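Here the complex is missing one protein chain, while the rest keep their positions.
Here is chain A:
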Amino acid sequence: MTATQDRQEKSAVSGKRTINLIQAVTEAIAEEMERDSRVVLFGEDVGARGGVFMATAGLQERFGKQRVFDTPLSEASIVGAAVGMAVRGLRPIAEIQFADYMGPGFDQIISQAAKIRYRSAGQFTAPMVIRTPSGGGVKGGHHHSQSPESYYTHTPGLKVVMPSTPYDAKGLLKAALRGEDPVIYFEPKRLYRAAKGEVPDHDYVVKLGEAAVRREGTDLSLIGYGGVMPDLEKAADALGAEGVSVEVIDLRSLVPWDRDRVLSSVQKTGRAVLVSEAPRISNFMGEVAYVIQEQAFDFLTAPVGQVAGFDTPYPYVQDKVYLPGPNRIVAACVQALNY
């Protein structure tokens, strides 16, 4: 991977480099494969092709076909095989080409990966990572745009993360691979190249379960994760221009999630607006809202606001209208502020 080497050379001087989110994913995998020979990577088209989004480009050349390989077209086989490998001592990274296609592997995820530790009282465990691009905004229609994270946050035994910056993408993936549990690692595909940011040259991890405060504020807590984060920032800018001080929080991990960070923020601001692009019913943010009202009710000066996708399949035309953009987020904030 000459590109990586180039970047590394530059970094020897600066100590950090600017990369995009997809490069962060590639780097995390490469570095973990380098340091731990148990790490293997497989899925549909991840090998010679380098993944349909090129997230695994160059890895087969570098690590060989034994460690980076294409599988038959079967998500049940991919996830199920990962469970078996993990039980037998490897650290598999299974790529599912689109989160929408986790369906055929769903039973393996919820019946095997999520439960083997519990049902065997820890005699057998499945530390593994399922990586998958998710979310909309790429003109993909419903089969290439869904946000299925709530199916997985609802399943005990799984950890669920979704980064929105290159720094987090790299650090969370490394932490996930070094952990002892199955992790569903969603990659917000519309940020693959759009999200750029600095990563340090040295090895680091981002612990699962800690939210990031993107900006501090005193009037309202704006909380999201994944592909919507740039829209939260835009909304905070717009409100800032009107003199509203918005605190922006990126959850990064959904299971476990950072209750302390969220609650202390809401206790400070008294208002919370929760943003996610997944359909609203049974949306993970419903859980966040519940905990806020349970634990910080006395601090609230307005009902907790929620901006979500609609309770419809994701459409092809009008896909931009479907997504909760900055305007819809601002409107929800204004409602909370004027309550």
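The definition used in the following text is that a contact is a pair of C-beta atoms (placed from the backbone, for glycine too) under 8 Å apart; a residue touches a chain by one contact, two chains touch by 3 or more; residues count from 1.
The rule is simple: contacts and distances are computed from a predicted model.
Name of the non-displayed chain as stated in its UniProt record, restricted to "[Fe-S]-binding protein", "Ubiquinone biosynthesis protein UbiU", "2-oxoisovalerate dehydrogenase subunit alpha" or "L-serine deaminase": "2-oxoisovalerate dehydrogenase subunit alpha". Of the listed residues A:Gly47, A:Pro163 or A:Gly224, the one in contact with the hidden chain in the full complex is A:Gly47. Only one residue in the set A:Arg35, A:Arg62, A:Arg119 or A:His143 touches the chain that does not appear here, and it is A:His143. Residue-wise, the contact with the chain that is not shown comes from A:Ser77, picked out of A:Ser77, A:Ser245 or A:Gln267. Remark: the omitted chain is touched by one listed residue; of A:Gln66, A:Gln123 or A:Gln318 this is A:Gln318. Listed here are the chain A residues that touch the chain not shown: 44-45, 47-50, 52, 70-77, 100-101, 103-104, 139-144, 280-281, 310-313, 315-318, 321-322, 327-328, 331.
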